[in-house]
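What follows is a short report on a single structure.
Only one protein chain is missing; all other protein chains are in place.
Up next, chain A:
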Amino acid sequence: MKICVLVKSVPEAGVTKRINPSTGRLERGGETRDNPFDTHAIEAAMQLKEGGELQVDEIVAVTMGPEAAAKALRKAVSLGADRSIHLSDEALAGSDVNGTGYALARVLATESPDLVLLGQQSDDGECYTIGAVVADHLQMPSLTQVIKIDVEGGALRCERQAEYGYDTVSIPLPAVISVGDAINEPRYPSLKAIMGAKKKPLETKSAADAGIEADRVGYDHARAHCAEFAEPPAKAAGQIIEDEDTSETVEKIVAWLDERKLLA
């Protein structure tokens, strides 16, 4: 069977993220890295492969984004993916959740995966939702924010936290599962794997290659259109104490609490 893992490049944690006011889009310049949640999805795929209860023949990393997004694919193959697909097309730039999920689903459809795994959220857009969009297009059962996957009779027994406690759900394959960061501790790639990553096949596809209808993607066709950007109501900045002498720090905290009558 084949597992496809969706990955994404996001701005490096230290890079100040800002919206370009004239385009309404996140500026994607500056250093990028793979979305931290994605490594959990790749690790989950690797554990299913190594667990041996499913015969996993191939793990394919898939991303959508500009040229720099290929970095996330290299990380994915260094962590164990066998090959990768980069959907890259200027026509896709500025797609909203609906357009992005549709485009990714088109690429995935060409691969006919038995399982699609992804991280539950990206570090920049914080959308949580791509998994559910992709699943509806692929007409597969789906679950998001999964923190435990066991193979049981060829189906996946998934656990997650929902509104009322922990839910356990059985999902037959093929399926789309997004995972939370509590699901595993991702491994670090070995130097050899990092070096070898460049040798693994990377296929670049255009929107047309994937059969993506042009009027469903890109900024101009976004069904949800971000127009204006405003500053939120300012909250008075809090007081900050740098802990140099802990006794002094603690004295300051106690005085602060005392002033507010919280130690009564």
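Here, a contact is a pair of C-beta atoms (placed from the backbone, for glycine too) under 8 Å apart; a residue touches a chain by one contact, two chains touch by 3 or more; residues count from 1.
Simple rule for what comes next: contacts and distances are computed from a predicted model.
Novice: Tell me the UniProt name of the left-out chain, picking from "Electron transfer flavoprotein subunit alpha/FixB family protein", "Molybdopterin synthase catalytic subunit", "ATP-binding protein" or "ABC transporter permease".
Specialist: Its UniProt record gives the name "Electron transfer flavoprotein subunit alpha/FixB family protein".
Novice: Using the touch definition up top, pick the residue from A:V5, A:A45, A:L143 or A:A210 that touches the left-out chain.
Specialist: A:L143
Novice: Looking at the full complex, which residue from A:M1, A:L54, A:A109 or A:V169 touches the chain that isn't shown here?
Specialist: A:V169
Novice: Residue by residue, what part of chain A touches the chain that was omitted?
Specialist: 14, 17-19, 24, 26, 96-98, 101-102, 126-137, 139-145, 147, 157, 160-172, 175, 180-182, 216, 222-232, 235, 238-243, 246-247, 249-251, 253-254, 256-258, 260, 262-263
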